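I'd like to ask some things about the structure below.
Only one protein chain is missing; all other protein chains are in place.
Note that the chains are named A and B in the order they appear, and that numbering of residues resets to 1 at the start of each chain.
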Amino acid sequence: METIISIKPLLAVLVSLFVIPVLVSSSGKPNVRESWIFVAGAVKLVLVLSMLPVILEGKQIALTLFEIAPGAAIAFRVDGLGMLFAIVAASLYIVTSIYSIGYMRGLNEHGQTRFVSFFALAISATIGAAFSANLLTLYLFYEILSLATYPLVTHHQDATSRISGRRYLTFILGTSIALVLPAMIYCYHVTGTLEFSTAGIFTGQLSKPAALVLLLMFVFGFAKAGIMPFHTWLPAAMVAPTPVSALLHAVAVVKVGVFSIVRVITGIFGVDLLADFNLGVVVMSIASVTILVSSCIALSQDELKRRLAYSTISQLSYIIFGVALLSPQGLTGGVIHIAMHAFGKITLFFCAGAIFVATGKKYISQMQGLGKKMPFTFAAFFVGALGVIGLPPTGGFYSKWNLILGTLEAQQTIFMLVLLVSSFLNAFYFLPIVFKAFFGKSEEEDNKTPVKIQEANLCLVIPLIITAIISVVLFFYPTMFVNLIKIGLSI
Amino acid sequence: MTDLLTLIVAKYNYWLYVILMMIGLYAMIAKNNLIKKLVGMNIFQTAIILFYVSIGYKRDATIPIIQNAHGGNDAHAAVIHAADYINPLPHVLMLTAIVVSVATFGVAMALAVRVYQRYQTLEEDELRMRLVDIGPEK
Partner (left out) sequence: MDNYPAIIVITPLLAALLAGIAAWTEERLSYPIALIGLAVSMFAAFKVLMQVITSGTINYRMAGWAPPMGIEYTIDLLNAMVLLIVASIAFFNLIASYKSVEQETNDRAGSFYAIYLLFVTGLLGVTATGDLFNLYVLIEITSLTSYTMVALGDRDRGPLASLNYIFIGVIGASFYLLGVGYLYLKTGSLNMVDVANILSGLHGSSTILVAFILCMLGIWIKMALFPMHVWLPNAYSYSPVAFARIVAPLMTKVMVYVMIRLMITVFGLDYIFETLNLSEAVVWLATIAVLAGAVMALAQKNLKKMLAYIIVCEIGYMVGGAWMGNQLGMTGAILHILNDALMTFALFLAVGSMVYKLKRVDFIDLKGLFGKMPWTMAGFVLAAFSIIGVPPTCGFFSKWYLILGAFEAGAYHFAAALVISSLICAVLFFKVFEICFFEPMPEGHGHGDSSSHVTIEEAPLSMLIVSGLVSISLIVAGLYSGTIVNTIILPFLQ
């Protein structure tokens, strides 16, 4: 595979970092500040997309920054997988920026400059993780992301934020230091390198028990992926303002967690090694437990954001499930779900935020008949829900289809049941919301007053419509992502 | 048993210094009064100084001063046997160590005076009680 050396990956990471001082200095002029965010977001997206043609040709872009020890450097390498993730993150950053402006201004939130600055830092870290060439760089950006999102999660600075923040840190920082760090160093100790390679880095140095322990340490250590029992931080993080929940916990933070596990499985252990040791089944079982249990818990949640949070936990495990199938279609389905789920889930979160800004309602039981007041929002919600459940005409169907085919391909038919049951559960906890919103009786109808359309402000509605449309588009045109996966994983 | 006795008798100087050191250490740790601790510290350091000096000692040797070494016509003609003179190097080193010991003692005494002025006592247990009385620390 030909490798081109270019500083574009570094620039893509640094763009939003460099804009932070500008943001801080223009804190008194909100419009100037917001326009700088757009500029940064647009530049970032352009940079990322500019590398796309090269990747689609089958080449890679690399850049080594600092050599720490032989085989462990701080370096970037853009391949198919990383490009997929980066495109998703960068495009959604712009959309979320529009959304967060509307949200924060709509609620007249405090500390907006701090908010957008740490947001920018978080996105830098996400793109950095996407472009990481080895486990050390990935770990570096993973940690930076954890720390950069803490002020965002605890933005409201009240008592609940404090507790949630503590939980957030305990589960995310604690697991990464206690599990990932020793596992990573052990890998280096045994093999002398941490670069992601197509066939993994181990050449016979691992015995099966050691591989199992290491694998478990990584899977549970990257707690951002929300595997139970280290998932509690996700619902707790819902105290954050909705743009944070939307971008970070539907797109950036959680996807970095899942992405890291995907990288470890495909780039550190290697599909063949895991297949030889039959460890795919272990990971699939763990993922299945999470999928089913969190879907059940989602059913019992009345607060909309918490239901969405548990849905996210479940969907993330789909991705891990897919990758653990260790078969080409399973891998495709799992990885492409990163993109499909991102667009679908962010739509749902955007809707939740819009509902809160427009009506102040957080609980599903309050949302009867709301669809008549906010038709666009709930239409988008419907589309997003379809994407998460996995029904056509949304992109989510494509990923779910591949996952199901993947279970057949890998001869794990029992696990196909897991997929089907959980899809059923997904439908059960999403569709009633939509139906009640459109067909239920709202308070106005009870009072026999006419219902007027009263959406949230445009800044909030337009992004969610955009992402809903993209979800549908991805159903018809998933090819770009599929090609990236095929190239990235050599399948 | 005779071996042990021979050992003790032959190196009695070292044993003496070890006992002195232990006395000094004991005083530093177990005594309540600050001045007694200081005295113990001094004994401890002095014991070490004596130890060093005794390293340089040789049997039937004399003090390391060469007569008429500067000026005098017959000075450089004589051959100097090192075995006749005790080793001067430890003495020189210990001069420095004595200075250090005195300086430390001086600083410690000054501090003890300061402590006494503040608390009107030099007993450690009373000091501890009075520390609690003066309230939270800075």
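FYI, a contact is a pair of C-beta atoms (placed from the backbone, for glycine too) under 8 Å apart; a residue touches a chain by one contact, two chains touch by 3 or more.
Fair warning: this is a prediction, and the values are worked out from it, not measured in the lab.
> Thinking of the whole complex, not just what is shown, which of A:17, A:54 or A:173 touches the missing chain?
From the options A:17, A:54 or A:173, the contact with the absent chain belongs to A:173.
> May I ask which residue of A:4, A:17, A:42 or A:140 touches the chain that does not appear here?
A:140
> Take the complete complex as the reference. Which residues in chain B touch the chain that isn't displayed?
Contact residues on chain B toward the absent chain are 25, 28, 34, 37, 41, 44-45, 48, 51-52, 55, 90, 93, 96-97, 100, 103-104, 107-108, 111-112, 114-115, 118, 127, 131, 134, 136-138.
> Since one chain isn't shown, list which residues of chain A touch it in the complete complex.
Its contact residues with the unshown chain are 65-69, 72-74, 107-110, 112, 136, 139-140, 143-144, 147, 151, 154, 156-158, 161-162, 165-166, 169, 173-174, 177-178, 181-182, 185-186, 188-189.
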